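Every protein chain but one is kept in place in this view of the complex.
Here is subunit A:
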Amino acid sequence: MLVKLLSGSMKKMWKDYLVLLFGLTISIAIFYMFETLAQNQAFLEANALIASIVFVFHVGTFILALVTIFYIFYATSFILSLRQKELGMYMTLGAKKGKVTQMMFLETLVIGIVSLIIGLVFGVGLSEGIGRLLMARLDFSGEGFHSLYPSSLVTTVLFYFVLFLLTAIVNAIRVSRKSVLELLHADQKTDTKTIKGWKTFLGTLFAIVLITVGYVAMINMGNLAQLGVIIAAATVTPGTYFFFMAMLPFLIKRIKAIRSINEKGLNSFTYAQLDFRVSQLTKVLGTVAMLIALGLGAMTAGLSFYHNTEIQSSMMHGYDIKVHQPTEDELAEMENWKFEERNLYSYRVTEDSVYFSKHDLQANPPVIKELGGNLEELSKEVRLTDDLTAPVYTDEETDNAESIPEQWQTALRTELMANFYLFGDRTLYILDQEKFEEINASTQTVLIGKVDNFADYTDTLAKIDERHHQLAIDYTGEDPTTIGSKYENYTTIKSLANGTIFMGLFLGVAFLMMMASVLMFKLLSSATADIERYQMLRKIGVRQAKLKKSIYKELFLVFLFPGLIGLVHVLIGMEMFSFILIEPYTKIWIPISLFLVIYGLYYWLTVKMYQRIVLPKD
C-alpha cells in the first residue's frame, strides 16, 4: 500500500525527480568517462608526455571521488526534503516508523540504481562521442582508447552502488530520528544557521592555510614530483570546501549587516535568498569550484601542451625554414611568406666531402641555439660572429687544417642541416672563396629563414622534407628515418603531445559538464520553494523588472564565487607544468576566455530558466 502511495506521489512530483535523476545521471556518466581514461594504463602510458601520468590519474580519481561523494550526499538529501512532509502525514495516519524508514531507504536506493543504469549508458555514449570528436579534430588516432572499458564499468558500478547504499542508510536514519511533527513541519523551517564567530575564524584560517600549502606544493612541483601532487590534492580540495563553509556565509552575513546596503530596494530579499542559499549551498559551491578547477585546469593544460609544441620544437632550431637546393616552385611559393630573416649559403658536394663558402657564412652569420642547464637557458639564441680567419676549416681531425669551431659546427649541422642524415659521413669544410672555387662540383644553395608563424606553412614544409628525403637517398643511397628539420621535430612533438592534449580536452569537457549539472541541479531543486516567495513579492507590489534584477544579482554571486576560486586554482596550478612545459602560460587567455564565455552563457541560461520557473505569470 505504502509503495503504491509513494509511487503515486512520485508521479506528481515528476519534475523534481527528473531534475534529481538528471543530476545523478550526469555525475555517473562523467565519473565513468574519467575512469575510461584513468584505468586504461596502456593508453595513458603510450600517449602521455608526463611520465607519471598513471599516478596523476590516480590522484585525479581520488579528487573526483571526493567531490562526487559530497555531491551525491547532497543530491540524495533532496529526496528526503521532497518526501518528509508526506512521510509525516502517513505516520499521522498510522504508518509505522519502521515502514516509513524502510520506504525512504528503498526509494533512495532505487533512484540510485535507476540513475546508475541510465548514467552508464549515457557515459559510454558520451566518451564515444567526445572521444571521436576530439580525435578527428586533433588528427589523433587514439589507438587503445575504448569508450566501453570493462574495468571502468565495474569500478563505477561498485563506487556508486556503495555510495547509494550509504546515502540510503543516511536518509533512512534521518527519517527515523525525526518526530512526526518535525517531518510534518519540515517545509516551514528556515535554513539560516547562526554560525559561531570562532568557528568561522577557525574555518577561514584552515581554508587559507590549506590552500596556501597546496599552492606552494604546486609551484614547487618540479622538486616535489609525486609528493607534490599528493600534497596539492590533499590540501586544495578540503581548503576549497572550508572556504565555502566558513568564509562565504560569513561574508554574506557581513554584507547583510550593513543596513544602508541591505535596506535598499529588494536587496534585503536578494541577500536573504543568497544567505539562505549559501548556507545550504556551501558544499555544492565547493564542489563546483573544484570541478571548475579540474575542468578548466585539464583544458588549459591540454591547450598549453598544444601551444608549447611550437616552442618546444624551436628549442634546438634557430631557424624555422631550412631548404636545401630549393626548386623554382618552392622559391616562388616562399615569395609570399613573411620572413623575418632569410639567408642563402652556397656549398659544393663531392664524393666524400661537403664544402661551405666562408664568404657566404661571414656575410650572413646565422644564429644557433645554445644548450644550457635547464629549460629556460635551452632557448637562448646566439648570433655567431665572423671570427673565421683561417682559409680552411674542417670537422675531421687533421693537422692540415683548423677544426671548425664548436658553435659553427652546430650552425652547419643543425641550422644549415648539413647533417649525417642528408650527407652521410662526408667531411665538412669551410673554405675561403679561392679554395671554394677550386672544388670540382656544382654550387648548391641552402636557404634558411625565420617566419612570423611557423604553423601556417607546415603543408609546404612537409613537401620540402619529402624532397629532402629524396636528396638524402641520392647522396647516401638510403632513406634516413629522420632528416633533422624543425618541421620534423614539430610533428614528432605534436604527435606525442596530441595524446596529452586529447586527455586534457576530454577531461575538461567532462568536468565542466558535471559542474554545469551540479549548479543546475542545485538551483532547480530549490526553485520550487522560491515560487511562493516571488508570488508574494508580486502581491505587495514589486515590479517584474525588479524581481528579474534580483534573480540576476543573486545568481551572479552564486556563479561568481566558485568561478573565481576555480580560476585562481587554475592560474596557480598551471605552474605545476613548468617542469615539463617551457611556457605553461602561453596563450592561456584562450582557454580562460573560452571558459568565461561558456560560463557567462551558462549563467544567463540558468537565470532565464530560473525566471521561467519562479516568476509569477501575468
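Here is the rule we go by: a residue touches a chain if its C-beta (ideal position, glycine included) is under 8 Å from a C-beta of that chain, and two chains touch if they have at least 3 such contacts; residues count from 1.
By our rule, contacts and distances are computed from a predicted model.
Looking at the choices "Sigma-70 family RNA polymerase sigma factor", "Putative ABC transport system ATP-binding protein", "Oxidoreductase" or "Amino acid/amide ABC transporter membrane protein 1, HAAT family", the name in the UniProt record of the chain not drawn here is "Putative ABC transport system ATP-binding protein". Of the options A:N220, A:Q273, A:Q312 or A:S357, the residue whose C-beta touches the omitted chain is A:Q273. Only one residue from A:K15, A:K338, A:R543 or A:K608 touches the chain missing from this view: A:R543. Interface residues of subunit A with the unshown chain, by the touch rule above, are 188-190, 192, 259-260, 262-269, 272-273, 275-276, 533, 536-546, 618.
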